[in-house]
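For this view, one protein chain was removed and the others were kept in their places.
The block that comes next holds chain A.
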Amino acid sequence: MVNHISNEKVIEVENLTKKFGDFTAVKGISFHVNKGEIFGFLGANGAGKTTAMKMLIGISNPSSGNANVAGFDVHTQSDEVKKSIGYMSQKFSMYDDLTVQENITFFGGIYGLSRKQIKKKTAELIEELQLGDITKSRVGSLPLGWKQKLAFSVSLLHEPKIVFLDEPTGGVDPITRRQFWELIYTEADKGTTIFVTTHYMDEAEYCDRVSIMVDGVIEALDTPKNLKKQFDVDSMNEVFLKLARNIE
């Protein structure tokens, strides 16, 4: 086991299922994630990733099965779940019409931080990300890569145990993508658990373990190294293509 990961389970999922009418989007998935782990949650478009993630962050009620996230039950304690996690998505992360500073203050307030804490966190963020002169710029005017790095930091303002990242690097340039992953590494090394989805298969290699979802089911779950061995291929891209093809 890699040294930043502990044995403590911070996400435990058992037979988690979600039905929409006759359609079953998530078909009884079970897995766990350890504290400090970088867990890659992969799958084709429409495989059920987003639906599963929505249940784990407490905004969608499972049809059946259980999930415990950061020590709380997603059925009965969804508010506690929301307070103990961070969430960032590619589609919505921050308010374009507010400045960098205003966004930090706003989200700090939402997460229940005191003014004093917000002030301290803002100073830390400006230092860490070397924001300097852009703190007064509107978020909408920043390049996508900057927005995403900032959104990641904002999702960590309340020091959550787990952070959920939904395609954080989509469309971002190769260098910024890698800088983003260096931020993820730093955070994981501090003990924060990272739950991340991506369509970049080189990024799957940066995860401690990877699950691949096909048609609502987790078809494979292991370290990138073991998955490549299991499917007898050289890259995660080939693992992914092989899995999706076998299903067709």
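Please note the rule applied: a contact is a pair of C-beta atoms (placed from the backbone, for glycine too) under 8 Å apart; a residue touches a chain by one contact, two chains touch by 3 or more; residues count from 1.
In the analysis below, contacts and distances are computed from a predicted model.
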**OP:** Could you tell me which of "ABC transporter ATP-binding protein", "Cell division protein", "Peptide/nickel transport system permease protein" or "Methyl-viologen-reducing hydrogenase subunit delta" is the UniProt name of the chain missing from the displayed complex?
**Re:** "ABC transporter ATP-binding protein"
Original post:
Hey, which of A:F39, A:F107, A:W181 or A:F195 is the one touching the hidden chain?
Top reply: A:W181
Subject >> Residue, one of A:T17, A:S30, A:S137 or A:N237, that touches the chain absent here >> reply: A:N237
Original post:
For chain A, which residues reach the chain that was dropped from this view?
Top reply: 3-4, 43-47, 90, 143-145, 167, 170-176, 178, 181-182, 185, 188-189, 199-202, 205-206, 224-225, 235-237, 240-241, 244-245
